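Of the protein chains in this complex, one is absent; all others appear in place.
Moving on, here comes subunit A:
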């Protein structure tokens, strides 16, 4: 470098430029109105219970959970007058459920809500939308970086056109070391329930929609579902993803696209302006009142795959030590095992080395696990 001072200068200059993203606190907006929010899906497959939640909007800065709207009467009406009434969930306030029922798939349905204070709300009429089966879920290993999961589907009738996907993922993992012994009542006894293997899960909340309306066939290929970075170590033991596919109407597609645009933008200078999206429910008693949520129903399809590619790193453990039996009883360290000779010292380690639950998962093996 010494011989090329200009190159050095330029190099330093190059390092100087960057775009920055900083937190931004919007002004306190004195908006004390709390509008009604509907969240739910009308399951029309005849075997599943439909769940909906009624809550209230809140200010951006408020960190508490949404306030539930209790004691409302919620029902769904078919165009021909058939009514289905939801029941309040006894455990969770603001949640209402409808046991499996038969729906006439040819008829449109309308949601109707009456609150304690007498205000009534209605949705527009919605046809039940039946998603075609998922053809397959595939994945692609992207070098040493991660795994991309894709969904593939098609509608031979060519009528679905608008799709929405969500997923939940579950992964098995293990603690770095096995704990064979534990302390119970100041005694060192063999461990009865292994804390070596755990399962953790995550439910996606991002909005993933696609339309084949611009294609000549109603075929979806390589729809990205999730990208799993190898660095998460989710892929080291065994990983499973369940992809749920939902058919949308054109209006539903527009609704979700707008919601995504309003809340999932990445700050590009070419991002469109946010827009007012509220959904398909209106307040009958006061048409100017805002209501949020989109009433829709039908049949969703799911597909689960497992990925066992052993991608990632074997976990390591720091702070392994040996202790005498007496010391162990006074320590917060967990025991791995006893050295294999009489009155042998105990191999001990911090909890995160021996108990997989310290990393957030549970010991319950999911029923679908194989």
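Methods note: a contact is a pair of C-beta atoms (placed from the backbone, for glycine too) under 8 Å apart; a residue touches a chain by one contact, two chains touch by 3 or more; residues count from 1.
The rule we apply is simple: contacts and distances are computed from a predicted model.
Per the UniProt record, the absent chain's protein name among "Carboxypeptidase-like regulatory domain-containing protein", "ABC-2 type transport system ATP-binding protein", "histidine kinase" or "Acetolactate synthase" is "Carboxypeptidase-like regulatory domain-containing protein". Across A:45, A:58 or A:232, the single residue that touches the chain missing here is A:58. Within the full complex, the residue among A:206, A:231 or A:324 touching the omitted chain is A:206. Of the listed positions A:25, A:80, A:144 or A:330, the one in contact with the omitted chain in the full complex is A:25. In the complete complex, the residue from A:66, A:108, A:312 or A:325 that touches the missing chain is A:66.
Residues 9-10, 13-27, 29, 31, 33, 35, 37, 39, 53, 55-60, 63, 65-66, 166, 203, 205-206, 212, 214-217, 219, 221-222, 254, 257-259, 262-278, 290, 292-293 of subunit A touch the missing chain (whole complex, contact as defined above).
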